[in-house]
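This is the structure I have questions about; it appears just below.
Yeah, one chain of the complex is gone here, protein chain that is, but the others are all in their spots.
Chain nomenclature is as follows: A and B, assigned in order of appearance, with residue numbering initiated at 1 for each chain independently.
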Amino acid sequence: MTAAPTVVKPGTTPAESYRLTGELPMVDQAAVPFIEIETVRAREFIPAAKEAFSAMIVEQGQSKVIRPTFNWAGRNSLFPLHWGLACCAIEFAAAFSARFDAERFGIVPRSSPRQCDLMIVNGTVTWKVAHKLITLYEQMPEPKWVIAMGNCATGGGPFRTAYSVVPGVDKLVPVDIYIAGCPPRPEAMIDGILKLETLIRERKE
Amino acid sequence: MQPDDLAKALAPRLGDRLLGVETFVGTAGRVRFRPEAALDLFRAVRDELGFRHLSMVGGIDWVDHREVFYVAWSDDARQYVILSADLPADSPHIESATPVWESANWHEREAWELLDIGFDHHPDLRHLLMPDGYAFHPLLRSFKLHEPEELEVKQRSV
Partner (left out) sequence: MWLNMGPQHPMTHGLWNLRVKIDGEMILDCDPEMGYLHRGIEKISEDRHYNEVITLMDRCCYVAGFAWEHLYIVAAEQALHLSPPERADYIRTMCEEFQRLGSHLMWYAAFVQDIGLMSPFLYAMRDRDLILDLFQSYTGARLTYEYMRVGGVRSDLPPGFGDRARKVLDWLDQKFVDYDRLCLGSTIFRERCDGLGVLSARDCVATGVTGPMLRSAGMKRDVRKDRPYSVYKQLDFDVAVADGGDVTARYLVRMEEMRQSVRILRQVLDWLDHHPGPVLAERLPRWLGAPYAPQGREGYLLKRNYPKGVGFSSVEEPHGEAQAYVVNEGGEHPYRVKFRSPVFANLSAARHYLVGYHVADIPPIMGSVDICVGEVDR
């Protein structure tokens, strides 16, 4: 027999309702449907493993053995560079906070470029920071990916006419995923990273 | 404090180097002065009138001249004052306010960089926002902004 759900009387304070139901008083906001995403990822795991192991047994070719396993491992532990350029950095931080919790996808920001394989350009890139961005990109070990987060990194955004702004970070480093928005919501950023994982899964070279 | 009080207090110190005090909404007034009087005026405003807190230094590029303005705050009067001087457009320069207000340092660096206003005897006048060696002064009206496409074409042709 299951316990009856606790009924919250109207007029209770948020703290009381939290104590009774264990839910935060969210306002007009559906939480991220993380259960669905988790199931999808669990489903993805088995074909990837099957593919890897069957390739190992049948093909006997080295690249076909290593590549899927490597891709599977790589895409499930993307380490983005921990740096904040502008407004999108706040949403970047929010994505790693309690509500959105991007770490459940294996994304952990690291402060040293040597430990990273993903650079999220979260904001406006100016000409003054351009060569530092390239240095950081070159310090990251291969294989590496770049996500242009937000309109500024994609094409200059509202500042594209400014004298000091690089109109799009793809003028400096190759970009794999563009995320639209000014700034994009944390869900959009997480979606962009999941799209990048799809790219990595299909990577042959 | 009213504009008249400001004029009364400053006139004996500055004489004809004080060009007038105007009313300015939300402040004690706008003091217009000749650039030669800069340091005398700053000292008088800080020590005698109590405007110890310099909030900002800015400039405006008018058609025929360049204006530099200072905003200061007095804790006793609970008011702002705006000091402004007109500088010639060909060689705009004024004495630095750093000996009087230390906080003028970065503001003057910014005004020099973006508006090409020279601050004499500034301790550390170098680029603040743009990279070293940047040759333009972007906030001048003659500096026009471009759409990035035009910029690209230009860079390619160079």
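We take it that contacts are C-beta pairs under 8 Å (C-beta built on N, C-alpha and C of every residue); 3 or more make two chains touch, one makes a residue touch a chain.
The shown structure was predicted, so the numbers you read here are calculated from the model rather than taken from an experiment.
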Partner chains on view for the chain not depicted: A, B
From A:85, A:107, A:120 or A:146, residue that would touch the chain that is not displayed: A:85
Among B:17, B:34 or B:52, the residue in touch with the chain that has been omitted: B:52
Absent-chain interface as seen on chain B, which is shown: 24-27, 52-56, 58, 60-61, 69, 71, 75, 78-80, 82, 101-103, 105-107, 114, 127-131, 138-139, 143, 145
Interface with the undisplayed chain - residues on chain A: 13-15, 24-29, 81-87, 89-91, 93-94, 97-99, 111, 113, 123-124, 126, 128-129, 132, 136, 158-159, 161-165, 182-183, 185
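Keep in mind that, in the parts below, only the chains that are shown with their structure count from here on.
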Chain centre separation (chain A, chain B; CA means) in Å: 46
Chain B-touching residues of chain A, taken from the complex the two chains share: 127-128, 155-156, 160-164, 167-168
Residues of chain B touching chain A in the complex: 129-131, 136, 138, 143, 145-148, 151
